[in-house]
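Heads up, one of the protein chains got dropped from this complex, but the rest are sitting where they should.
Chains here go by letter, A and B, matching the order in which they are written, and residues are numbered from 1 within each.
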Amino acid sequence: MDYFVIAIIVLIFFFLGAAVIGLLKGGREGSDKMFKALRMRIILSVFLFVFLLFSNYIGWIEPNNFNLLPTQ
Amino acid sequence: MSSTTTAAYDDHGHGPEKGLLRWVKTTNHKDIGTLYMWFAFAMLLIGGSLAMGIRAELLQPGLQLFEPQFYNQLTTMHGLIMVFGAIMPAFVGLANWLIPLMVGAPDMALPRMNNWSFWILPFAGAILLSTFFMEGGAPAFGWTFYAPLSTTFAPDSTDFFIFAIHLLGFSSIMGAINIIATVLNMKAPEMRLMDMPLFVWTWLITSFLLIGAMPVLAGAVTMMLTDRNFGTAFFDAAGGGDPVMFQHIFWFFGHPEVYIMILPAFGIISHIIPTFARKPLFGYSSMVYATASIAFLSYIVWAHHMFLTGMPVAGELYFMYATMLIAVPTGVKVFNWVATMWKGSLSFETPMLWALAFVFLFTIGGFSGLMLGIAPADIQYHDTYFVVAHFHYVLVTGALWGIIAAVFYWLPKWTGKMYNEPLAKFHFWWALISVNVTFFPQHFLGLAGMPRRIPDYSLQFADFNFISSIGAFSFGLSFLLLTYIVVNCIRNGKPADARPWESAKGLEWTLASPIAYHTFDVPPTRAVILAESQSS
Partner (left out) sequence: MSNEKYYVPHGTYWPIIGSIGVSTLFVGFANQMHDVSWGWPVMVLGFAIIAFMLFGWIGTVVSESIGGLYNSQVDKSFRWGMSWFIFSEVMFFAAFFGALLYARVLSVPWLGGEYNNIYTPELWEGFKSAWPLITTPGEVGQNGVTFATNFKLVDTWGLPALNTGLLLTSGVTLTYAHHALRAGHRNALMAWMLATIALGVIFLGFQITEYGHAYHDGLKLTSGIYGSTFYLLTGFHGFHVTIGVIMLTVILYRIQKGHFNLENHFAFEGVAWYWHFVDVVWLGLFIFVYWI
């Protein structure tokens, strides 16, 4: 579950980055690219937030229970 | 869309404004480059005089001249001024002068911001230097300002130092953004990426390093600031933080920083050696890729500065092997330079002498770096004079040598006049011999166990320290001669040809000497670009 969340975050950053490339390009084409990327990123973000709310409600994940490295 | 690079000037193409305000208001890349260079030179002399103080204290064992606390202020400020005040601004100054000329652009991409990235520097430098006159003295914790030396045990002036670092960081980031925009957006429409001269390539890659690393430094000093004044515990184990974390954050900035200070010099050397070997540069594209690899690797090797400050063994091994990897692209560069000279018809004008000395001495510094990069060996060398010798070989005879080589190489283009060649050669040999007398014995001192950042030492280190100090005084004096040579060139030099080095390549040599205030209003054609390209 943790990894799913991280994957979504990585995707969000990917689209944010894609938007910069659109911004750089400029013109009609770049503007399209940027707009679409930003739209994707906001859709994903909202999805992630709703997913977090939902899975917290169901009890899939608990706050403050996250370890990147295994403890001994 | 960028088919038009022709330029329109606010001043209708007239020359520079009269009076001193010209320098305050200027948006001209040549003016700003000049400002950067003179600022860097002034800081070099100030930082150099601090070094003279250090060597005077170390001339003999025992405490001669300074209190230990003041001695530590000298070493700290010497490092900070040289790194942030001299070497980095000098390279940005060279970039300002040369990049628009080399890519056939009318000016830097963002001329007003260009002015700001320079004009922050004198203010930052003044704040930094003013700490000497404050109660408790200047920062005395070494240029790496490790916590808790810089948080708990530092003088009040440290907060001024922190803000000076913030300002220098703004300046560098703005400079880097400007260079990226200039290279990628302003280059002549007919110039492709792989036509670009290597100085442009190395600076482009350096800019990415600057933008990636400087904000992290800003973050580090911000944490320091709040730890010092607002009771946070980033670097305080009692609050759950970790002083070692400071070192991780600092060196995540610090290692890219050392490449920021050497990559542009690699570019400069890659211009000078082909010119005086009268052969095209060997392996142009491998030079580009090697630069990019060095830049990438520089982000993932930072903890090799921290082998002794507590790290899991697996971490030490990783950082050791990653560090060794950097030797590969660096080796590619050195061999390319040697191969460029192979069977060339070499001549030894002053810029070539500096470039050759760079290749020899930087390689020595590189090898001692490899020795330090071996984790088990580093346990012996860590924080000894061996480290001091290592980084002075890469920064003085590397970065600074590159800058001086560039100054002699392009001075005729900048001023339209020729410097005094015999005098410049004499100065070269003077500096070369004295720099080695200064720093070479420090290898032996370090191997014998003399710690760095110490005002007094035990008697067995006396002889080498004496030699080193004598060399340092002589090296310091040589800069007075350098000042004379440059000023004399500007005032009384003989007019130089548009292309004073007959086999020099590059768009900047297609311009008339003395150079006009505005250049490349109309971009160069493909034929000209190809004829001046290093890659063909």
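By our rule, a contact is a pair of C-beta atoms (placed from the backbone, for glycine too) under 8 Å apart; a residue touches a chain by one contact, two chains touch by 3 or more.
None of these values were measured; they are calculated from a predicted model.
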item: Identified contact with the non-displayed chain, of B:N115, B:T350, B:T438 or B:T510; value: B:N115
item: Identified contact with the non-displayed chain, of B:A176, B:I205, B:V288 or B:L507; value: B:A176
item: Hidden partner interface residues of chain A, rising order; value: 2, 5, 9, 12-13, 16, 19-20, 23-28, 31, 34-35, 38-39, 41-42, 45-46, 48-49, 52-53, 56, 61, 63-69, 71-72
item: Contacts of chain B with the absent chain, listed as residue ranges; value: 1-2, 4-11, 17, 21-22, 24-27, 106-107, 109-113, 115-116, 119-120, 122-124, 126-127, 148, 151-152, 156, 159-160, 162-163, 166-167, 170, 173, 176-178, 180-181, 184-186, 211-216, 218-220, 222-223, 226-234, 236-242, 244-245, 248-249, 252, 312, 518
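Methods note: only the chains that are shown with their structure count from here on.
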item: Interchain centroid distance [CA atoms averaged], chain A/chain B, Å; value: 39
